[in-house]
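Removed from the display is one protein chain of the complex; every other protein chain stays in position.
Right, chain A next:
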Amino acid sequence: MLELSRITAGYDRRAPVVREVSLTVGAGRSVGLLGPSGCGKSTLARVAALLHRPDSGTVVIDGVPVRGWRHRAPREQRTAFGVVFQQPRLAADPRMRLADLIAEPLRATGRRDEAAAAVAGLAGRVGLSRELLGRRPHEVSDGQLQRACLARALVLRPRWLICDEMTAMLDASTSAALVAAVETYRAESGAGLLAVGHDSVLLNRWCDETVHWDELPRESRSGV
């Protein structure tokens, strides 16, 4: 279970973007979070992925309460989440070749030896050719780069996937391929999913349940 309760978060304490919001994703479940641009759903996703420390509220992952965010979170907790961002251009280090981009989490966690095999396996799953793996981000399209970013999110075999508007910049066939790759991974690993977006048709088809931002429980209650 991924439980976020009474989260207040933002970039300025006097004007939080997210106020007292609660959200729960059951183990192995997929939840789609719908909302208009700028409502704070991405911020909530960042809080859930341990990338943004909330001003108040608690996050509990499989019964273990989170005590720190970003580097203050233990590595096992941070790497339990695979995150895919909206804009692949900004989410990829422009100096790294796609193969290095995908292998980077393995190298960062001291599992360098597994890199070659993992990259080859994941490239096939997300539909990247061998030739593309040798290119740098500015030499591939947004769709190809997002495929690499999804592979990077999956390379540590996370228990949770957070997809923040993963397909917003992409055409329909690439979107379908990426969603299929996510679902294949979830089917074999039993990972939970929080998909954030504003495309209700996509999220309704993709997720076990969808919830609109305005319908999230506020104030003292918790759980969806």
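Observations, loosely collected:
The definition used in the following text is that contacts are C-beta pairs under 8 Å (C-beta built on N, C-alpha and C of every residue); 3 or more make two chains touch, one makes a residue touch a chain; residues count from 1.
Basically, contacts and distances are computed from a predicted model.
A chain of this complex does not appear here, and its UniProt-recorded name among "NAD(P)H-dependent oxidoreductase subunit E", "RNA polymerase sigma-70 factor (ECF subfamily)", "ABC transporter permease" or "Stage V sporulation protein AC" is "ABC transporter permease". Only one residue from A:91, A:115, A:203 or A:216 touches the chain missing from this view: A:91. Against the chain not displayed here, chain A makes contact via residues 46, 49-51, 70-71, 75, 78-79, 81-83, 85, 87, 89-95, 104-105, 108-109, 137-138, 149, 152-153, 155-156.
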